[in-house]
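Here the complex is missing one protein chain, while the rest keep their positions.
And now, chain A:
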């Protein structure tokens, strides 16, 4: 850490800066904490006294969100969909990334760039052909259809991330394995994959986070309430509030169901998440 500042002392501007930064951090924590508290309060109390704590202890909000508003079913859909897509995604991307990182031919460089281009394409640009395509094979309004899209559309990022990881692994171990008579397939499965475990976990994690929050594709491709994912359930809940009167207590309970798993994951694996997400920029 840099310690030059002690020499010229901490001037007033610096102290003001530190104060403002803490204010910002407290704001973030405050919003999160307020959300958690509001999820346990009554609708009218939240509105008449947003800063207060009256009617705290309404655990019914969570039951209401979970049962009546379909967050329970949506959680199940989302967990299955996200876990399935992330695993299949890594299973398809890992061999491709390994081939791109290790073959060292001209074509592999071109292919790596070709895949990376996909990261720059906004999904809104290709959503129309995708819709027509899935409509033709009867996969609109189907979790299988959404699963296929999630896997396919997350490929460029995952291949890119894993190519960087495989590229950073030492090649000597693989050479040793080859000399000992292991074929390239076996070398990949038994030597390279275990070595790249960190990268594979990061790829799983980042995709799980991205897909957990994914809204646009779900919005376009899913219509039935039974099939909705969590972000859709939240949007649907906002929709129903326009007719049946709003209930922000239950709304914030639903919001908590979306956020808390991410918060736990962040507390547990925060460093890995942050490093993985900023990898492309800092390297």
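By our rule, a contact is a pair of C-beta atoms (placed from the backbone, for glycine too) under 8 Å apart; a residue touches a chain by one contact, two chains touch by 3 or more; residues count from 1.
Keep this in mind: contacts and distances are computed from a predicted model.
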| item | value |
| --- | --- |
| Complex member absent from the view - protein name from UniProt, among "Acyl carrier protein, putative", "SoxXA-binding protein SoxK", "Cytochrome C" or "ABC transporter permease" | "ABC transporter permease" |
| Listed residues A:63, A:76 or A:126, member touching the removed chain | A:126 |
| Touch criterion as defined above, residue of A:40, A:65, A:82 or A:155 at the omitted chain | A:155 |
| Residues from chain A at the interface with the omitted partner, ascending | 1-5, 7-8, 10, 13-14, 17-18, 20-22, 24-25, 28-29, 31-32, 34-35, 46-48, 50-51, 92-93, 95-96, 98-105, 107-109, 111-113, 115-133, 135, 148-149, 151-157, 159-161, 163-164, 167, 171, 174-175, 178, 183-185, 187-188, 206-207, 209-210, 212-213, 215-216, 219-220, 228, 230-232, 234-236, 238-239, 242, 248, 251, 255, 258-259, 262-263, 266, 270, 273-274, 276-282 |
